[in-house]
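Removed from the display is one protein chain of the complex; every other protein chain stays in position.
What follows is subunit A.
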Amino acid sequence: MSMENLLDQPFVHWMSSGAQDGDIVLASRIRLARNLEGIPFPQRANGEQLSQVVSQLKSSLCDLNSNEQSDYMFIDLEKLPLLERLVLVEKHIISPDHAREASNRAILVKQDTTVSIMVNEEDHLRIQCLMPGLNLVKAFTSANQVDDIIENKHALAFNEELGYLTSCPTNLGTGLRASVMVHLPALVLTGQINRIVNAVIQLGLTVRGLYGEGTEAVGNIFQISNQLTLGFTEQEIIDNLYSVVKQVVDHERTARGGLYADTTDMLVDRVWRAYGTLKYARSISGQEALALLSDVRMGYELGIINEGSHCNFNELMVITRPNFLQKMSDCPELSGNERKKLRAQIIREKLTNKD
């Protein structure tokens, strides 16, 4: 995948369908925080030290390519306009912070977009692996492999007691943040979500909405991640998250089944109305699109509809985000209304596209 494709094509690997528990789990992500020994962390490093980090990591590019037999791209964020950086945020390839502050910042991205390495975000290195469905083990294996390759070449900041040293004390130890993106419409509809979220928090995990920026869980999409990074092995952290997510998935499936059994007519109506609106609307807000896509996605997984079955709802949830739309249009500055029109048009085209 070239740089152009990375930005223009809505589809990236994590949006694939058919993965384990893919009816409920959209994607799994592993992130490892690492720093190079002897250079201050990005917040306190000067421009020269930051660019030193960038060039050191750029030199790992060929090691990554030969070891993994794949194609990594090096992208200098400074050379990328803000809008394109924001598209990478919407595709979950970089973080919002990384997009905002671009000077001396870079990314190394694997061709299939499953692995990306943010350079000079909060830490010198944030190795990230994104996989479709519930796939924490595979995601960890990939990220860990990349870590091995980098560690082989560069001395990393490490301390026997505290493990990998990180800019924020909350990431010390393994530097591992494992998260899973889940779609929980039935738990929200049946009012069980607060109870579930509370239980998940009690188990030492954190829960937040899709982009972690707004204050609500848009489109009933939640992100569940580990909170503690020190004192547990990587395996323990992943096992714990996996087993909790498995239970949440079970609850959501039961809730979907119950909802369908108890309110069949109402649910069928709701799903078709959502589908109808998406298929025929001429103007639609991002918020409404996500809410309706959430209903349709659930209806599709429950077998209520199979129209639009060629269509990837995970992909649609990304295309309809504002920055992505802006990028897809040829117009440099879309107004809110123009964006709503374009969004409606794209959804219509995707839903009617028979292939």
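Heads up, the rule we're going with is that a residue touches a chain if its C-beta (ideal position, glycine included) is under 8 Å from a C-beta of that chain, and two chains touch if they have at least 3 such contacts; residues count from 1.
One rule holds for everything that comes next: contacts and distances are computed from a predicted model.
Trainee: Which one, "UvrB/UvrC protein", "Aromatic ring-hydroxylating dioxygenase subunit alpha", "dihydrouracil dehydrogenase (NAD(+))" or "Response regulator", is the UniProt name for the chain you do not see?
Mentor: UniProt lists the chain that is not shown as "UvrB/UvrC protein".
Trainee: Which of A:Val146, A:Val197 or A:Leu316 touches the chain that is not shown?
Mentor: A:Val197
Trainee: One chain isn't shown here. Among A:Trp14, A:Tyr72, A:Phe222 or A:Tyr275, which residue touches it?
Mentor: If we include the chain that is not displayed, A:Phe222 is the one touching it.
Trainee: For the chain left off this view, which of A:Ile75, A:Leu130 or A:Leu189 is in contact with it?
Mentor: A:Leu189
Trainee: Which parts of subunit A face the unshown chain closely enough to count as touching?
Mentor: That gives, for subunit A, the contact residues 35, 37-41, 43-45, 122, 144, 147, 151-152, 155-170, 172-174, 176, 188-189, 191, 193-194, 197-198, 206-210, 212-217, 222, 225, 228-234, 266.
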